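A protein chain is absent from this complex, but the other protein chains hold their places.
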Amino acid sequence: MSNSRISRRDFLEAVSAAGLGALVASTGRAFGLEAVTNPLATYPARGWENAYRDLWKYDSRFTFLCAPNDTHNCLLHGYVRSGVVTRIGPTMRYGEATDLDGNRASHRWDPRVCQKGLALTRRLYGDRRINQCMVRAGFKKWVEAGFPRGGDGLPPREFFQRGRDEWVRVGHDEAAALVAAALKNIAETYTGEEGKKRLLAQHYDPVTVEATGGAGVQVLKFRGGMPLLGMTRVFGLYRMANAMALLDAHIRKVGPDQAVGGKGFDNYSWHTDLPPGHPMVTGQQTIEFDLNAVEHCKTVVVWGMNWITTKMPDAHWLTEARIKGTRVVVIACEYSATCTKGDEAIVVRPGTTPALALGLANVIMKEKLYDADYVRRWTDLPILVRTDTLKYLRAAEVFGNKPAGLANQTRVLAEGEKEPPPGAQREMLIPEKMRQEWGDFVWWDRAANAPRPLSRDEVGEKSSVGDALLEGPVEVVLADGTKVRCRPVFDLVREYAAHFDLKTTEEMTWAPAATVESLARHLAREPGTTLFTVGMGPNQFFNNDNKDRTIFLLAALTGNVGRIGGNVGSYAGNHRVALFNGAPQYINENPFDIELDPAKPARPRQYWKPESAHYYNHEDHPLRVGNRLLTGSTHIPAPTKSMWFANANSILGNVKWHYNTVVNVLPRIEMIAVNEWWWTPSCEWADVVFGVDSWAELKHPDMTASVTNPFLTVFPRTPLPRIFNTLGDVEVLALVGAKLAALTGDQRFEDYWKFVRENRTEVYLQRILNGSTNTRGYQFADLEAKAAEGVPVLMNTRTTPKSVGYEQTADSRPWYTKSGRLESYREENEFIEAGENLPVHREPVDSTFYEPNVIVAPRHEAIRPAAPEDYGVARTDLSCETRQGRNVVRTWAEEKNTPHPLARDGYRFVFHTPKYRHGSHTTPIDTDMIAVLFGPFGDLYRHDKRAPFVTEGYVDINPLDARELGVHDGDYVWIDPDPEDRPFRGWQKNPRDYEFARLLCRARYYPGTPRGVTRMWFNMYCATPGSREGQATRKDGLAKSPRTGYQAMFRSGSHQSATRGWLKPTWMTDTLVRKHIFGQIIGKGFLPDVHCPTGAPREAIVKITKAEPGGLDGKGLWRPADLGLRPRYESAEMSIYLSGGFIAAPNKES
Amino acid sequence: MAVVHNWQIGRSMSYWYPEHRPRRQFAAVFDVNKCIACQTCTLACKTTWTTGKGQEYMLWNNVESKPYGFYPLAWDLKLLKMLGPQEWHGGEYTGRTLFEAAPAGKRVLGWRPDDKDYAYPNVGEDDCAGTIENGAGLSVPHLTWFFYLARICNHCTYPACLASCPRSSIYKRPEDGVVLVDQSRCRGYRECVQACPYKKVFYNPITGTSEKCIACFPKLEAGEQPQCFVNCIGKIRLAGWISTPEKASPDNPIDYLVHVRKVALPLFPQFGLEPNVYYIPPVHAPVSFLRQMFGPRAEAAVRTYQSAAGDPDLAGLLGLFGCTEKVVPRWRRQDEQVIAQDETGREILRVPLREPVHVRKAFDEKYQVARTNCP
Partner (left out) sequence: MRRNVVSVVIATLAAGLVGAPACRQAPPVPVAEVVAVAHAAVPLDPLDAAWQRAPEHVAVLLLQDLVEPRQTLASTPEVRVRALTDGARIGFRLEWADAVANDLPGAARFSDACAVQLPSKIEPNVPAPQMGEPGRPVEITYWSAAWQANVNGRGDSINDLYPNAAIDHYPFQAASLSPDSSAQREMALRYAPARAVGNPVAGPHASAVQDLVAEGPGTLAPAPPAGSQGLGKRTPAGWAVVIVRRMPDGLTGPTRSQVAFAVWEGSKQEAGAVKMRTGWIPLAVRGQP
């Protein structure tokens, strides 16, 4: 009535109405407020304070486990008000954790939480939660049309418009039926000779087609992302892969002895977390230690690890150790966050870690500062190598005797003898055949001037190596009288390392010569007191195995392997599934012989076959260079026709070379199924998305453990009702199992998940506990009860903090290598052919200003790699594919004058993509309050509509470089990698896809990065066709898909626009000796997460060009720069501020 | 205007109201050397107190990278410039405080941020002073540097927000010294937003009132530390009660660090508010900058902190930070153990100076299983 006239009556009514209404609300008094004389002293009405007391209140509290792939595994309290989880907090009870002997952690472990965990309140209820299941309309039509296919077996294109198609919401039952039907149909299609023909017609590499052995189930790929993070929930995908043996039996009509299962993708190695050189030196997966061990060392070298941003809850161990006197040395390729905590901060050129380690080793060897006793007892450095064959000299060759018997915590398995299950193993187990192959070794006794045999038993205290020849050659007379020139490994390495003198090392690595020299001397001063914590940085370069081998050389020379206060740890990912080495009880339970008695253990039989996902990432084929197949026969993948994964965005949404994968690889894949609770870019490109429970809603318990802390943590069942229509991951698996049972009439598909259906998943968990070395004795029910109170338990590892290598050093237990020692040398043919029998430095495969992937070495009699010509390729062929298998040797003097082939076209920036504090990988990165604090461009109110979200991707660039490019701080720039194959092969002829694939982002002036080196954080969500459509059609300009709600953080492209799938021959050998993942048995060749490709996702050389001005709506300077508050834009007062100049008089006191 | 004593600037100064100290004063020590800028404190506060409409942009707690980080934009730089050159003579600040420099018609020298100044709350994240052109080998103090500054309301002894409110809608609680904006009385004039030098009062455009950090008083009332302290995984924070220098007691952890060891210093003491969050300055940053920000004792504080390696009391107490949700009014060290105590001296908990190493038997006879680090 505001515009109408009102009568007196209306008015009087209005008064009384208002009166009644307002009396409730109004706190005002009839007269003026009491004037307050001094609010420091007294204040009248404080009743209003109850508003905040009320806001603080909660009705109830429950505990859940937050465990993204960051190794921290935090039990958190969820605080519930009116049924809503309004906030989250730490339990503060890690200090009550005990082990089976009553040892206890202290409250210094509390609190365990981070901002990402607290932000889950916003994600649990967010609009990208997956309600029920989503099925791509075209896929649904394809299945319902009875899987129509062309002559080559491929489905018609019109059914596969991924990323642009419509979606249909269906119940879990229907979605499960679709997936089961597709699995069966795809397996049938590619079974037998017909199946092989179809695959060949689709142009798959013949060796990969052969690898299927005619079993169609082999083209079905399964992946539980980092399965340690959910022993039943995530690892369940591998149990599902094992169950595919039933499908194979059904399709091929074969029995349990011929049936094969599906394929399981790797994890730790897929994430480029595996340090591939660790097994090359130690014969087992990785050395790591709980991070609190830093309190027990005198020096810690934080090497390419941004500890305080990626190990946040354990960062205090570093800063507190420093308070107590631990010297903190940080090596990074920028002035990183962690550099600010360093007593010494060394900034180096990316990808030059091997050169730096060799430079340090050279000082120590040259000045004879090494720990000679350690070298003799624990390393292969005294062992003689034949200079003719480049193999270790064998004792049998010299003394003619048979290999010695092995008794040192070792048992040789007789031919055909079956090893006990991992949990029952104590000694190292070596198959007789391998034992014979290895033989024994020889060192040269200087005192007696005679050769001496050395068995692998003889390590540590049991070592017989005395005054061994370390330097210079020796002529050895063999049993048959022939004389061979031999040199100790030490001598070969010393000669090579000498190339890395201080001047060369400084030129190559940018580390000042004086710094290298003083650090080397410092490390040698007190052997065994330095911890090397090596991060993901150096590991994501192509030379990552060189990196490990050279760092281990440095550590071996200074006695720093296998000690609580002296060791080498690799920190990337949460990999060691062997912490539960009873896992086969669950994942490998024999589907033909299922144990339905909850009290009895299962009878495992592994039908599924592991495979490296890097071949899928490498356009689904192995590495061929010229006439050579450089992928070992034990590694050969099968074609990928179906993918089903859980707990993983890295396999698709944030996959390396993402745009090539979605444009060129996906079209050949016939089903992509995803278990998720949040709509990720992986969902954007999927066919079926199963909506599953968030951690806060789990109705089936689960468990996990960590490589960086000593805790065994349980995911307790939570009382929080499911917020949306979701199921547990294991329930989804059981449901698909049931559908397969219906399709095949095989009840075992259903029985395989019996205890899930009966809500007794803990039966499987207890079987794992009983079967695992370090958990036997725990009752799952007790662990879950404690977890529900926020209390974890300690792993019963040999030591707390656990420190891999402790037994080797403390018990003189041999390493899992041929020689039982830390091996700097690799005698296998693949390594000799690659020129990597010695721990060498290779230039990065792309991220270098010089010719890529060159072996930097002087003329050296032991470095004799196969040349490009030997593979039938031209020496001048530097194409990305060929480059991977290119063995060219140059001295540094030569190499430094040979530019990167793209340099002349303006590709002058190393572009690396490390992880950061604001995301655990990509979790929960697109959450408003996390995103707005991610980097300098956060703005919840989005004053600049161009912003794809409340923050956006940006590249850090040295201001001097930016100035040269005419790029201002905050401007938008295009970032273009090698046009040969990125962002995707064929982009030149495909503008439709190039439009969302080309990287467009903000540039941020970052004075901490060296010139020529640019950085973009790894964690943000990529642009998709849907996000582009959102930006174009939404009024607010958000890069949010109108169809799915997917929220991108780039206008176009992503950090993965510049990365690529890379394969290195030394990652793919058939001969490397290494321990099995579970237990103590030793084998050789391919092993997922131990010896297989890791890729090199931090490698890219790019060109950067200005796109748009950074100012509001594309005009002028970005505001903070315009106001003189940014590096290189400083106003007069900002300059005074930086110099502390606002304090006028020099202070007299202090 | 009244004349009050401010021990942080070593002299008396003028203030709008007469001096009146609360029965006990909430205070905190932040160890900048341990801060990792994880923003867990920020989210702890955000998700607890400011997830309502109109509060989206508000960060009662924020962490910024100095020197290029500000929230809101240029908050301290602007004021330092307005205040002009600031002089110390020994422990005495001889320049003007914000109250003494107040312009005509105002009670406090201040400025009011623009809407856009609250955008980019983490601008300058990890941006350093100085440039790396090539490689570098830095030792302490770093020539290229930045550090993290975590900030909450300082619950000042002489709050500028309180002085500036024409309606006296801001008060200091006598029982704990917490400074509050009365949400029933505030009319959103934003004099406090202008006056607070730390820019820790925020206007809520939906409710039309100004809001600020309440030091989680509902938790303090229950003897617990505020959210941003309990959630601090860098373990940089300790909340407690501070005495005036002459009443300092060494078994009070705040007194010990602020008054006894003088290792923790106020933020911009020259502003004159006697703020009650005390910072242990970063040892790797240049002293000139630290002096500007933390006053003349910065250099001595850095030296004291660097000596902690040989000082189990100081090192031990710093290790007690973040170990308990309870407020720790008293503490003591007993050999290798540091003990947190309540007012009555009863033990709250104890933690070791170094987490001990447990070595288990290679074979567990009881459970007949090997125990290994390499399973």
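Each chain carries a letter (A and B) given by its place in the written order, and its residues are counted from 1.
Definition applied: contacts are C-beta pairs under 8 Å (C-beta built on N, C-alpha and C of every residue); 3 or more make two chains touch, one makes a residue touch a chain.
This structure is a prediction, so every number in the text was calculated from the model and none was measured.
The hidden chain, counted over the whole complex, makes contact with A, B. Annotation: of B:205, B:250, B:312 or B:352, B:205 touches the absent chain (contact as defined above). Between the chain not shown and the residues B:187, B:303 or B:361, the one that touches is B:187. In the complete complex, the residue from A:52, A:399 or A:974 that touches the missing chain is A:52.
The chain not shown here touches subunit A at positions 1-8, 11-12, 14-15, 18-19, 21-35, 48, 51-52, 54-55, 81-84, 86, 121-123, 125-127, 129, 721, 723-724, 927-929, 940-943, 945, 949-950, 1035-1038. Residues touching the missing chain, restricted to subunit B, are 51-57, 104-107, 112-115, 117-118, 164, 166-168, 183-191, 193, 202-209, 211 (touch as defined at the top).
The rule is short, and it goes like this: only the chains that are shown with their structure count from here on.
Centres computed as Cα averages put subunit A at a distance of 36 Å from subunit B.
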